[in-house]
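And then subunit A:
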Amino acid sequence: MLEIANLVAGYSGVPVLRGLDLEVARGEVVAILGSNGVGKTTLNKAISGLVPVESGAIRFAGAAIAGLHPSDIVARGLIHVPEGRKIFPNMTVLENLELGSYRRAKPHRRKNLERVFATFPRLKERTHQAAGTLSGGEQQMLAIGRGLMGEPLLLILDEPSLGLSPLLVEEMFGLIAEIAKSGLAVMLVEQNVVQSLEVAARAYVLDNGTVALHGAANDLKNDPRLQTAYLGA
Partner candidate 1 sequence: MMFSPEIVMAAVLNGVMTGSVYALIALGLTLVYGVLHIINFAHGAMLTAAMFAVFVGHAVFRIDPYAMIAVVAPLFFALGYALQRWVIGPAAHGSESNVLLVTLGLSIMIENALLAGFRSDTRSIDVPYAFSSLDLGFTFLSVPRLVAFGVSIAVAFLLWLLLARTDAGKAIRAVAKEPTGAELVGIRVEHVFAVTFGLGAACVAVAACLLMPTFYVSPRIGNAFVLVAFTIVVLGGMGSIPGAVLGALFVGVVESLSGLFFNESLAQLGVFLIFILVLLLRPRGLFGAKA
Partner candidate 2 sequence: MQSEGVVAIVGGYASAICLATTQAAARYDLPYVVDVGVTDAIVNRGLKNTFRFGPGFGTVTQQAMDNLTKINEAAGKPAKTVMLVHEDGLFGAGLAKLLQAELPKRGFEVLDTLPHPTPARDMTNIALQIKAKNPDILIPSSYYGEFVLLARTMQQQKIKPKAIYAVLNGAASNFRFVKEFPEAAQFVMDCNHWHDPRKPAAEALRKSLEAQGKFWTYNIPMNYSAVLLLADALERAASTDRAKVTEALASSTFADHLMPYGPTKFVNGQNTGAAPVNTQVQGSDIKVIFPAEFSNAKVVFPVPA
Partner candidate 3 sequence: MRQERLSLVLSVGLLAGLAVVPLVTAANTVLNFLVFAMILALAAHGWNLLAGYAGQFSFGHAAFFGVGAYGGALLQMRAGINPWVAFLGGIMLAGIVGAVIGALSFRADLRGSYFSLVTLAFAEVLRILVNATPATGGAAGLLIPLDVRFANFQFASRAAFYWIALALVALVTLLMLVIENTRFGAYLTAIRENEDAARALGVDVFAEKIKAMTLSAAITGAAGGLYAQYFLYLDANIGFGPWISIEALVAPIIGGLGTAAGPLVGALALQMLGEMSKTVAGRIPGIDLVLFGLLLVLVIAFMRRGVVGQLQRLAMARGGA
């Protein structure tokens, strides 16, 4: 589904990612782990076209997508739910969801809306409320819901548990597991190692812009190297 080879990318000539390789297979949930500042968010932005790629290849569903405009990447079914949610605060929940199908799956809008509301009943209660007035957890649900509205083939979730209360974190991972069950490929980018490894089949641990460690989630859970890599020691 997604294949990344030797990716170098960064901001105005300063590379943050220095030769990164990664793969997500069809229907697979992959966790990308690592502490702050190792390049997780830059990786997401490079994949979705928000940050220019300096060298290396990104292939999605069999085609090279490096250098494409973000909207064209969305059109191919690679949808990125960003860190900080980036919902449209001045618009209603419904309008936010509708825009999720701005570029893709517009004919299925009604059907997908029902599906999203079934997954996130709390959003349905707030259909006509301005998104900016939602709680943090609800905003995260809205962001994911908006992503789902475009019928993604691969969904990138960037720090979905960030800033949520422990109870909500629990709920959020439950929802992600549920979404994953539907056969959608998910790339889960998280700092929350334990929960992520519960949901994911495989995981990559990043350090300093490259992959420090990768393998099956179950193996990594018990790998002592995870501890060291994650702490950056």
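A word on the picks: all candidates are chains of the complex that A comes from, given by their letters.
Simple rule for what comes next: contacts are C-beta pairs under 8 Å (C-beta built on N, C-alpha and C of every residue); 3 or more make two chains touch, one makes a residue touch a chain; residues count from 1.
Values in this document were obtained by computation on a predicted structure and should not be read as measured data.
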Message: Need the partner of subunit A in this complex, chosen from 1, 2 or 3. Which is it?
response: 1
Task: Please give the residue numbers of subunit A that touch candidate 1 in the complex, ascending.
output: 48-50, 69-71, 74-75, 79-82, 85-91, 95, 98-100, 102-104, 106, 146, 150
